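In this view, the complex is presented without one of its protein chains, the others remaining in place.
Up next is chain A:
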Amino acid sequence: MSNLDRFIETFLNGAVLAKYTPAILQGVWVTIELSILIVIAGTLLGTSLACIRAYRLRPVSFLIVIYADIFRALPPLVLILLAYFGLPNVGVTLSSSTVLFVILGLTLGAFAEEIVWAGITSTDKGQWEAARSTGLGFTQTLIFVVLPQAVRMVIPPLTNRAIAITKMTALGTVIGVPDILNQATTAQSFSGNASPLTLAAVAYVVLFLPFVILSRWLESRFAWKKG
């Protein structure tokens, strides 16, 4: 057997691929569902917290900063394991998918809060003054004037961060979430062949490459020409 044949046999084995593709496709759906939920929950959470922080109420802002810093500092895998294996001991039993969703949602929320907050603070002070001078209140100014500009400004970094966090759904494998990687590793151990992992890699690229390209496009789309 030539080296090339051995390579194909190991990584692109047709029979193995045919057998396990349906399982991996199931995993694709799990990954997609979880990713969508995490992105929605994380950005909503982060944006809301950034808005609350804009009121500059010291104790509240302090709590938000603590949360954001802890979740940005900790590796999500640590929290995933802690929640999945630790919480049942205090009577809280969550499904593996729920744990993954909550931890990654909170992690994205922490980063999104910092990113949107940066957008809010870098919005020109004149925008606040102009809006307030027309009689708009603080909350109205925040929602209708500042936030739309802030979000537009931070969409590229936010997209990048969302991609980075949703990729981490692969971490769910360690607690048994039936995502792409989990299906692939299971198939790999049953078949004794690495081809399912190749397929998983391809699936991730197919899934995430469009978003990487999208973020590139957004970056140019939302770049304002300053008037």
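Assume contacts are C-beta pairs under 8 Å (C-beta built on N, C-alpha and C of every residue); 3 or more make two chains touch, one makes a residue touch a chain; residues count from 1.
Convention: contacts and distances are computed from a predicted model.
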When you check the chain that is not on display against UniProt, which of "ATP synthase subunit c", "Histidinol phosphatase", "Amino acid ABC transporter ATP-binding protein (PAAT family)" or "Integration host factor subunit beta" does it turn out to be? "Amino acid ABC transporter ATP-binding protein (PAAT family)"
For the chain that's not shown, point to the residue among A:S48, A:Q149 or A:S191 touching it. A:Q149
Using the touch definition from the top, which of A:T10, A:T93, A:Q140 or A:S189 touches the missing chain? A:Q140
Residues of chain A touching the missing chain are 124, 126-127, 129-137, 140, 144-145, 148-149, 152, 224-227
